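With one protein chain removed, the remaining protein chains of the complex are shown where they sit.
Take a look at subunit A:
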Amino acid sequence: MTATIDLEVREGVDRETVETVQSMGSYKYGWDTEIEMDYAPKGLNEDIVRLISQKNEEPEWMLEWRLEAYRRWITMTEPKWAMLNYPEIDYQDQYYYARPKSMEVKPKSLDEVDPKLLATYEKLGIPLKEQMILAGVEGALPSPGVDMAIAASEGRRVAVDAVFDSVSVGTTFKDELAKAGVIFCSISEAIREHPELVKKYLGSVVPQSDNYFATLNSAVFSDGSFVYVPKGVKCPMELSTYFRINAENTGQFERTLIIADKGSHVSYLEGCTAPKRDTHQLHAAVVEIVVLEDAEVKYSTVQNWYPGDEEGKGGIYNFVTKRADCREARAKVMWTQVETGSAITWKYPSCILRGDESQGEFYSIAIANNMQQADTGTKMIHLGRNTRSRIVSKGISAGKAQNTYRGLVTMHPRATNSRNYTQCDSLLIGDQCGAHTVPYIEVKNTSSRVEHEATTSKVDDDQLFYCRQRGMDEEEAVALVVNGFCREVLQALPMEFAMEAQSLVAISLEGSVG
């Protein structure tokens, strides 16, 4: 009987995909919200950094931290080693802070939030009212992030932190989480309310000086999410952040800090979208995760930033630094990402396996269609003894897109008896796209083992014809074959994400055949 139920669930998932392919247009989240905004003056200098800090009502130490980053950043140059081709970014031709006017006085609760903002999230399928989440939502678009309706129907709840351009609009279920001792709030609030935690951990995984984009983020990050799960606590619900870029010519620089104290567990979901704009927009985020002894963190992303049009006009430039530090023994972290959006993706969610017997996993689907370029992968830094890591990467290229997997596995001298397994598969659709695999492997002890398997294949005409002979149209057939190719990663996603990811896979490949 168990088998039947399992089967039916999966059947449902696939049917959803197929229906979505047939019913959806290409980029579903390309609309914008007309809302009055406060901008910082265009460009970047120390005054802007001070202004952002002041808008967030930050203490002096935070401003100093930012300024230190800024002063470092102006001495740095943009990295050029990735297989990405894009025109020079003019960092002075951007806004670094944009806040809806109605957020000037911070709403004390969700009831006080501007209805326009609430409506925006509602339309995205992310209702910010707790009771609505419980009741399930009807009529909302399938969300690129968390599928609340499914979560609700399963009796599960998801807390949301909603970030709109430079500010956090609101966070749900805060009180209930607080009862379990879990702190879930915007990072600007954490800086004010929990300075001891922020001071201790901010920059401890991704230092201010880490890389060009992380340093830029350290100087100008405006908001983001903060999570602290205390010792021994299993977080009573999934946590999520939903990022929405709305304003034009504005970069989004969010910073997320997650701390899982000894023996705790948390699952965290991240979703992102942006309106269709003709100009490119910059997104440079930093995510830091600290995992202490016996703690476990699962971090899942569905990245669906606007990818630009077929000619490569517009779209998000996504330069993101994500890193987890398994700081103590038996800490465990799992990254799962579905990357379908952005014109440019530069992103390598990494694991530092410092604690003995700590474990890192990375599951990724990266899809690049039309003129999109993705250079993404992971780093597994084995420092502790008996550490384990596993990488499963599925890259799909279509149109004229270029898709690069770039990975580093390193076994330090002390990391004895450690293991890594890497599987890296590329799928090509059509004959004008490219797939590239760049694995770096360093082993500095004799007892560790690293395995790397890689395949490159094309969507097979025989497979498509077989599906079509059975009645599926070409796009349905491609979606089915590609979903099959991604199966292992889709199965690693939380249920709420898996459905959405399946449909996204299909939508992202629209127009890639025929």
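Simple rule for what comes next: contacts are C-beta pairs under 8 Å (C-beta built on N, C-alpha and C of every residue); 3 or more make two chains touch, one makes a residue touch a chain; residues count from 1.
Here is the rule we use: contacts and distances are computed from a predicted model.
UniProt lists the omitted chain of the complex under the protein name "ABC transporter ATP-binding protein" (options: "MmoB/DmpM family protein", "Aminotransferase class I/II-fold pyridoxal phosphate-dependent enzyme", "ABC transporter ATP-binding protein" or "pH adaptation potassium efflux system C transmembrane protein").
When the omitted chain is restored, the residue from A:Asp114, A:Glu254, A:Asp356 or A:Glu476 that touches it is A:Glu476. Interface residues of subunit A facing the missing partner chain: 3-4, 7-8, 10-12, 14-15, 18, 460-463, 465-474, 476, 480-481, 483-488.
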